[in-house]
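Note that this complex is displayed minus one protein chain, with the remaining chains in position.
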């Protein structure tokens, strides 16, 4: 059985395992003070084009989101997100657990609209009772979104401008960042993205690492004593080298974007395969998550042979499904799918 | 330069790296539902001798401690610990961050005294104002302690009895559990330990893993929806296989205790080396952390060649130091130290 | 200038002030152990018709809501409320500050719909990823709602049934309870309400007290050590007598409902006055808060003479306004308004 259920079904890119093996007995200090982490940070700073960037390596996505958000907000503030934002739905209330509200705006194929953000902020401060309400304290968007969609440069700039007007930091959750940047629909580079937000993450877990999310403060304005608060959130690895080695590898010779590109190429072929056979798309995703409306016949044909995620059963018997490719997907897997698909 | 600064200076036991390489492309579900995690849990249940035990695999020590403690306490309760307990000092207030007080008792070479615990609890409920105070809600001890010392079976039983008298769950932090169990001074087996507490951890990070702590509820009484709360604490790995593979390996053919034994043997030799040359021990640790009072002459001789941790400078110029061995320490490293030591 | 801006513009009902003066030098124990508090609780138990009810007296509404909700929820749970629920909007994130999410449902003139609640709960448990989400842990409704509307007995029963099906406690925020019960549209008695929920509050602040909300657990199932958690939330008054005397007075000879009735009678007259003069209602409220669409002409006529709250300016120049009567409102004030209103 082959699986397209998600982009974290396999272990790590072989180059990462090689590096773990190669460096295994080098004695290094703990908690991220090791040489590999230093080098990884230097490489990330170069890749994002921000020599003054502060970079921290954490383990997982929910952990990273709640740590970044909790440490950047003041007590009276909440974080603004699209109602489908990962932090608003699928992180078990991790943000609220730190004492902060997630303030939600409507979503449009997973995206927040700059105009609606501006309208919300204007209305907030126009409300006579706003001092009795949770203040918007930062804006969270995901790139790509939970629906695989992307903000164009213009859309991101528009959100950025609204944020700046209200002095709100903009946080871009890049759990699948590589897959976004390598999409044919993406008109942004990593460097441009870095200049359009205050903090963002470079997801490792879903793009070739065993675990790991890099948090980047492009302008170098991490919250004071962020290290201590990472520890307080249970997000500090004793063997920081595990993260350092992985990101060092991913940011050597452009491996991160290279393997993301492979996944995107396969995703586009996968989409073409479904469309070519007449399947309807739930939405036209430009990244590695493809949302296909699968017929009962197709579901039966794939049963026990190809795994994917079912999002919703439609009344007509069809299902909204997600097929995800990843850095580990192969052309052969796609051929197998093609051969099975009615 | 060789380092005895801590037991997390190297990567992982080679068998773990082998297993990661070997399993790398097996497609597995995320969040701990993979086959390796299942197998690791089964092996741990067998090793601890509790077929009904519930086992969870988390990433790091502070994370595990705060997640276990926060999910087992009710809001009005705190956790009782020795004043040198890791949670009381070196976890950046992670427990308090979840809203709970760490209630401290005196320490005796890092250990809590059952009599003092009983006296504290008796005094608490005798105090007319106790309803205005934080209720003791569980007891935390570390095994070995932060000073490398161990509770004897009798001492642990005594603490256990006090806990039961007051219906307090007993939590044993086993970040260095293997080194405790393999100490010549230890009169407890893993199975016995399991029957003497309500929850304990089996530390992987310091005993051969890249990361990972196993949380064991021997009687199977994990807090309801513990999985969701692990996620809420940012402690759920998407690629749970990383933890599953490691603990599966460590609990195959007794590897965990075997490599801990190696570290202990070297630690005893290291202690003998220092004692033989006339150095004073700060305290007589039976585990892999050795606390040596180093002369200025010795410090000068080791300078730049052997690394260790300095805990305190004494007025006479000597220093209280910690030399830690680990699963990765070698006889050769010890010989080099012996050759250098005046 | 006369004010209809809210129902907490004045001090307290004179009977309360009399009682404060009369009892002033009686020496009483603190923290709610005084004789007045005991008597107040007994009277409330009688009024609600639940001899086994547990009653606690707290100071303010937001405080009471966040204390009740935080102490009844487990860490993995949130509270379900209509999106206009006071806790969801106007309590500065007090619930989230305690670590819990407010899960919102659509509102219908401020009310939650039982069918929508059932549909949400069904969908929640049908979602394959629900263990990654915040569990619904209790249901919060306000009676009257923030829009002055009321649940009928049938509507409340329907919500109650859904709650029971999912073992969710039902919390009724009665900050303006008296005004709800005395409404001509109300088909519920206080005793009936008590049997239809697990916890509710009897608001004093807006119904004749200087401060104070009574929390009633009709079936006597207050969270364990609720007293200590009230203290922990900063909600325990040293001079609990202040609350005891007030509720004792309000629940002597039916004063609470009597003065609420007076406010409702005036509110109905006020509504009739506006409707009679051709003003449009924003919504037809059956309680002491009346939502009137005021013309510019009317606004000009009342300027500087009658105060009210403006909720929203309409594009046509008119405003959505709130006129609230209270236990302190007088027929004379209404006459003055009538005389001024064009």
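Per-chain numbering from 1; labels A, B and C assigned in written order.
Going forward, contacts are C-beta pairs under 8 Å (C-beta built on N, C-alpha and C of every residue); 3 or more make two chains touch, one makes a residue touch a chain.
These figures come from a predicted structure and were not determined experimentally.
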- Determine which one of A:44, A:138, A:229 or A:320 touches the chain that has been left out. A:229
- Query: For the full complex, which residue in B:15, B:35, B:89 or B:307 touches the chain that was left out?
  - Reply: B:89
- Of the residues listed, C:84, C:104 or C:232, which one is in contact with the missing chain? C:232
- Over the whole complex, note the residues of chain A touching the chain we left out. 31, 70-71, 74-76, 99, 131-133, 135, 224-225, 227-229, 231-232
- Query: In the full complex, which residues of chain C touch the absent chain?
  - Reply: 1-3, 5-6, 8-12, 14, 17, 20-21, 23-30, 59-64, 66-67, 91-94, 97, 205-206, 210-211, 228-229, 231-239, 241-242, 307, 328
- Item | Chain not shown, touching residues in chain B | 75-76, 78, 89-93, 96-102, 128-129, 131-134, 310
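Throughout what follows, only the chains that are shown with their structure count from here on.
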- In terms of CA centroids, furthest away from chain B sits chain C
- Query: What is the identifier of the chain with the smallest separation between its Cα mean and the overall Cα mean?
  - Reply: A
- Mind checking the centre-to-centre distance between chain A and chain B? Centres are C-alpha means, answer in whole Å. 33
- Note on the structure: So, in whole Å, the Cα centroid of chain A is separated from that of chain C by 42
- Mind checking the centre-to-centre distance between chain B and chain C? Centres are C-alpha means, answer in whole Å. 50
- Going by residue number, chain C touches two or more other chains at 75-76, 99, 131-133
